[in-house]
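Missing here: one protein chain of the complex. Every other protein chain is in place.
Let's turn to chain A:
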Amino acid sequence: MSAILSVERVTGGYGDADIIHDVSMTVGRGEIVVVVGPNGAGKSTAMKAVIGLLRIRHGHVWFDGAPIAGWGADRIVRHGVGFVPQVDNVFREMTVHENLEMGAFIRRDGVAAAFERVYALFPDLALKRRELAGRLSGGQRQMVAMGRALMLDPRLLLLDEPTAGLSPLYMERIFEIVRDIRAAGVSVMLVEQHARQALALADRAYVLAAGRNRREGTGAALLEDPEIAQLFLGG
């Protein structure tokens, strides 16, 4: 299995301060890769480095053979990476349908088919397509955000803590959808606070701490690792 994304020894941050140091990660085609770690480990920062929202000082990022380190976020998105930020991830004053439409802004054809696919993936949204995104519950908003990112048929979807602040029921629902998205042929990289549930979902996972790689392995192996349990999963 060849990697669709490979992050090679990336060091970077905002302004002069580096937040991640020598971080390396890969995502294989069709894989769900989860990034876990304590608060402030640099998980979301590493994801922002991939999507071009972070200044990368050293290192390389390859997406499907293209060296995307240093590209702007919009160019990376056009190249086939979808990104769902953790907060402010919908257009609140626009309807669900308009949110998805904006996701497809640069698409010239196949927009109707993309709508169909997204509404099939999120039947809840199909019923609320005329409602303002800002009026939806947190879980539904998360679905709008994921749907928007899927409108361009990305080959890789980056999700930054999609279950933050959601009820356990919605968390399960989101993870189910992540499996469906992968089944549709999209590789997924997921940053998560809910490490135990996320590791159960993951093909492979990375544990970051203090802005560096700490451990990596299959989700199952990391779940059983006593050190990981002690450090990050609360015993």
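Please note the rule applied: a residue touches a chain if its C-beta (ideal position, glycine included) is under 8 Å from a C-beta of that chain, and two chains touch if they have at least 3 such contacts; residues count from 1.
We adopt the following convention: contacts and distances are computed from a predicted model.
Chemist: Which protein name, taken from UniProt, belongs to the chain you can't see among "histidine kinase", "Branched-chain amino acid transport system permease protein", "3-hydroxyacyl-ACP dehydratase" or "GDYXXLXY domain-containing protein"?
Modeler: From the listed options "histidine kinase", "Branched-chain amino acid transport system permease protein", "3-hydroxyacyl-ACP dehydratase" or "GDYXXLXY domain-containing protein", the omitted chain resolves to "Branched-chain amino acid transport system permease protein".
Chemist: In the complete assembly, which of A:Arg9, A:Arg57, A:Arg78 or A:Arg179 touches the absent chain?
Modeler: Hidden-chain contact among the options goes to A:Arg78.
Chemist: Given that one chain is not shown, which residue among A:His58, A:Arg92 or A:Arg179 touches it?
Modeler: Touches the omitted chain: A:Arg92.
Chemist: Would you write out the residues of chain A that touch the absent chain, in ascending order?
Modeler: Looking at chain A, the ones touching the missing chain are residues 51, 73-74, 77-78, 83, 85, 88-94, 98, 101-103, 105-106, 148, 152.
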